[in-house]
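Note that one protein chain is taken out, while the other chains of the complex remain in position.
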Amino acid sequence: MTIVLGGNQYGKAETHVVRISRSGARHEVKDLNVSVALAGDFADTHIRGDNSKVVPTDTQKNTVFAFARDGIGEIEDFGIRLARHFVNEFASVYRARVDIEEQPWQRIHDQAFMQAGSEKRLATVTSTDDGVWVVAGIGDLVLMKSGGSEFHGYIRDRFTTLPETTDRILATAVEARWRYAGTDVDWRTSFDQVRRLLLDTFANHHSLSLQQTLYAMGEAVLEARPEVAEIRMTMPNKHHFVVDMTPFGMANENEVFYAADRPYGLIEGALTRDDAPEPGMAW
Amino acid sequence: MTIVLGGNQYGKAETHVVRISRSGARHEVKDLNVSVALAGDFADTHIRGDNSKVVPTDTQKNTVFAFARDGIGEIEDFGIRLARHFVNEFASVYRARVDIEEQPWQRIHDQAFMQAGSEKRLATVTSTDDGVWVVAGIGDLVLMKSGGSEFHGYIRDRFTTLPETTDRILATAVEARWRYAGTDVDWRTSFDQVRRLLLDTFANHHSLSLQQTLYAMGEAVLEARPEVAEIRMTMPNKHHFVVDMTPFGMANENEVFYAADRPYGLIEGALTRDDAPEPGMAW
Amino acid sequence: MTIVLGGNQYGKAETHVVRISRSGARHEVKDLNVSVALAGDFADTHIRGDNSKVVPTDTQKNTVFAFARDGIGEIEDFGIRLARHFVNEFASVYRARVDIEEQPWQRIHDQAFMQAGSEKRLATVTSTDDGVWVVAGIGDLVLMKSGGSEFHGYIRDRFTTLPETTDRILATAVEARWRYAGTDVDWRTSFDQVRRLLLDTFANHHSLSLQQTLYAMGEAVLEARPEVAEIRMTMPNKHHFVVDMTPFGMANENEVFYAADRPYGLIEGALTRDDAPEPGMAW
Partner (left out) sequence: MTIVLGGNQYGKAETHVVRISRSGARHEVKDLNVSVALAGDFADTHIRGDNSKVVPTDTQKNTVFAFARDGIGEIEDFGIRLARHFVNEFASVYRARVDIEEQPWQRIHDQAFMQAGSEKRLATVTSTDDGVWVVAGIGDLVLMKSGGSEFHGYIRDRFTTLPETTDRILATAVEARWRYAGTDVDWRTSFDQVRRLLLDTFANHHSLSLQQTLYAMGEAVLEARPEVAEIRMTMPNKHHFVVDMTPFGMANENEVFYAADRPYGLIEGALTRDDAPEPGMAW
């Protein structure tokens, strides 16, 4: 029996960099949380503590800051520049993955900003000598439908107590990630359009299950955005239970709900095209 | 030596109630996190486990749901109705305090909504037989100034290493709570105006210290809103440090910052009028 | 009408300092989260941005590190040294409050340690020219009783649905803070004994309400520890609901519980002695 080193990677996680750009009195702010992970020829540090092929995670952090110095632009581009740097610069690095979470800020003045919400813009860029893969995304997009949502017709067994309903609150926190077919993309426009399609479909689609809503949202994106090869979504079902007011002698016609924290449903699904390029190392 | 029961209160914390109002196809949503705390004649349960004067916290929760049934309106009014109920209904309850945190939702459709951000609207209502006190507030209002902020001229001792600066990022998460002089107030308008004054002053005020910014924000509110008797603010200084790029042979003219989590400055201050009514049991 | 600056303080919060002491091969670790808050003659910075009386929060952080250099000892002593320093050194500082949270570590080797749990040891020291006040405490002490807990005999109204019970789970996360009558105290012994009394009483006391348990715990401390003048406790009621299995055709004799997160009961109470010294600025 021989012990074998399997999959491994290492890097600096959650470097929180804020970049201010000044063109005259009007400032722009970019607020990123950047995580780097490198894979490659690192058996020596694992097995013998020989670090001669190791790029310290502290250096990775410094590199993020230094690259921010030259301007960030769209996070997909920033991720590509960083990921390629680690692969090109260091022979021991076979694969670099750069994960970026952008916190949007809303302007309230030329030089003052308000945090725009929980919603985050996401990008994951993976680079090797053989290519670069870009996955964009949106996280913590908290949505609620107060109408147009049903759930019935499901399997019943001896443990089933859930009442069927033709009118329920549907609430979720969308995390969507979509893989681009290539890198010749207008990242900003594509992000804005995908976001709009997700929101519009959630709002307008009549839901018979959260799975159906998830599928419809992904389908809308794939139908309208040819640059997107695949989309993966995670949508918790944040349960809102109708409060039973019969003990108080009161009716409650789907007006007052108790919003529960745990447990919650968790729906995960991917949609792709039959002619999409292979995912390679994108995920 | 005799042991004495001192200050005490109890209640149900964080009842998360969501209320949907339907006028035809267009829905309204109110999303509240309600905490109730009762004080009064509760020595018997402490000392002997005699609960005959205790209103169970479970009943308090049910009461929140039942009152939501009849419509919520502005959270200050909802708090007043709830707080008065507990004092009026139960002889053992001397003081009821109702603490409400409202999560705003942004409409994206007649029956669909998006969570509008981290910002919360707050109200704390305290009621006794002698009166009712209303404190409104705003929480988790995350703000940043990329210009117009200096910090210098402070005391130096042997532990001082902070460089003086005439240009720093000023970032904070405002929690402001203001006490009303009475209850004959248009809560919604007053809240909207106070919020606007806080934002405008933060954005436009040239800051020599976070304390000065806090004071200016409070002053603007007290000057413009006669219904407000006092305002208390807590403003962490969420430090953004300029990254030193001289080791990389690069300049960094206040463009790239490292946003730190801990430690952070914490600035707390109150402003009032010399002719304001006494706070009573407001806080 | 004149606007008046009311209560205010500022400081550096959550300086996370770890101190290793080496006596030969055997190391000791102290892991503290220290928050400093200063009050005094700070109107000038609020009103005019004049910082000439301000001790920067960055200097406060450095001072925490520098004082840790000379050894920490018990956190009450460390807090006293720090609080006195700020009051003695700076004429503008009238009151210094130092809040310390100690994370205990459990030894697994001469130079290796394991985090011992969520439980924290707490101290809050307040100093002015007139004296020093010490409050010690324990936080996040998560406890559960699976027997010996009842709740019945409470007020019933039209909103009451809670069934009475003579056998329930009682679970809580104790935060206890106790004020010492003076500073001539063996802090470590006193802390250990108070902690033991709290645990023993929680475990052995037959509970008719969480209020009664809280009172009994405080009473045990005040009876046995003359150095303690007052104790304040906050104890959430972390509800464990019996799962109704009758729809499955199964009995559930208080064996299977659903542990809920929100809402929760919140019980707060203080106990003191009739001959205790005044609290002064302790709290």
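As written, the chain order gives the labels A, B and C, with residue 1 at the start of each chain.
In this section, contacts are C-beta pairs under 8 Å (C-beta built on N, C-alpha and C of every residue); 3 or more make two chains touch, one makes a residue touch a chain.
Bear in mind that the values here come from a model prediction, so they are computed numbers and not experimental data.
Engineer: Given the contact definition stated above, which residue among A:14, A:70, A:130 or A:167 touches the chain not shown here?
Structural biologist: Hidden-chain contact among the options goes to A:14.
Engineer: Using the touch definition up top, pick the residue from A:77, A:219 or A:244 that touches the left-out chain.
Structural biologist: From the options A:77, A:219 or A:244, the contact with the absent chain belongs to A:219.
Engineer: Touching the absent chain: which residues on chain A qualify?
Structural biologist: Residues of chain A in contact with the hidden chain: 1-16, 35, 37, 42, 45-59, 61-63, 66, 89-90, 92, 151-155, 157, 159-162, 207-209, 211-212, 214-215, 218-219, 222-223, 230, 232, 236-237, 262-275.
Engineer: Which chain B residues touch the hidden chain?
Structural biologist: On the chain B side, contact with the omitted chain comes from 158-159, 161, 247-249, 261-262.
Engineer: In the whole complex, what residues of chain C lie against the chain that is missing from view?
Structural biologist: For chain C, the residues touching the absent chain are 15-22, 25, 27, 29, 31, 62, 65-66, 68-69, 105, 108-118, 141-148, 169, 199, 202-204, 240, 243, 245, 248, 250, 252, 254-261.
To be clear about the criterion, only the chains that are shown with their structure count from here on.
Engineer: Give, as an integer number of Å, the spacing between the C-alpha centres of chain B and chain A.
Structural biologist: 31
Engineer: For chain C, write out the residues touching at least two other chains, lowest number first.
Structural biologist: 159, 161, 262
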